[in-house]
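Structure, as structure tokens:
Only one protein chain is missing; all other protein chains are in place.
Moving on, here comes subunit A:
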Amino acid sequence: MNIFVLMKRTFDTEEKIVINNGQVSEDGAEFIINPYDEYAIEEAIQVRDKHGGEITVVTVGNEDAEKELRTALAMGCDKAVLINVEDDVEESDQYTTAKILAEYLKDKNPDLILAGNVAIDGGSGQVGPRVAELLGIPYVTTITKLDIDGGKVMVVRDVEGDEEIIETSLPLLVTAQQGLNEPRYPSLPGIMKAKKKPLEELELDDLDLEEDDVEAKTKTIEIFLPPKKESGKILQGELADQVKELVSLLHTEAKVI
């Protein structure tokens, strides 16, 4: 089976956000594989181990993403592709990223494409479905279970806490929801092997794309932090009195009850 995983490098979830010159500062920040993409990688490995085939993990970014691609290879992916847009793309949005990924994938005959359902930085959740639509293949988002039997596929989709049991077929794009699996940690032999696995670097030119072809259709004009919260009120006294006071405050001061 020809499997592709769409991966994004993101800020670690424990990072605080600092804004410098109107941009989110990356100084000293820890980066990770987007947690939802980790589920996608783990699922890809399980599918390959069961059905055979090869996994290519693909990212759009700059050379810093090599580290996360190596981690994906160490987990068990077979090949990695970095589409380096640092020199070509100044402003990008989900339209840009999806267009580049689809252009890369269009002649690769993928059977299965996996991605995270959302990236924890931009949080748009658009790229997966956009790529599927550009490739003309079906998609199922926020999946928590995937069963492939020949060409037939059964998927469980999380819909705001309820489950849809969905029948579909390959080729298919799915986006991973939490609960799909437990991503493995790269093993030491895995890390050693990853160093020798192929990591290909491409630029827009290699995909016959011009900068204009992928020009963003939306633009960020400002980034700001939420207003600092005033310290709250810690109630004092007997617990029962504190509870009475709290209910009264919520009712009369905060007026939310």
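The criterion applied here is as follows: a residue touches a chain if its C-beta (ideal position, glycine included) is under 8 Å from a C-beta of that chain, and two chains touch if they have at least 3 such contacts; residues count from 1.
In this text, contacts and distances are computed from a predicted model.
A chain of this complex does not appear here, and its UniProt-recorded name among "GntR family transcriptional regulator", "FMN-binding protein", "Branched-chain amino acid ABC transporter permease" or "Electron transfer flavoprotein alpha subunit apoprotein" is "Electron transfer flavoprotein alpha subunit apoprotein".
For subunit A, the residues touching the absent chain in the complete assembly are 11, 13-17, 19, 24, 35-36, 93-95, 98, 120-130, 132-134, 138-142, 154-155, 158-169, 177-179, 215-226, 229, 231-235, 239-240, 242-244, 246-247, 249-251, 254, 256-257.
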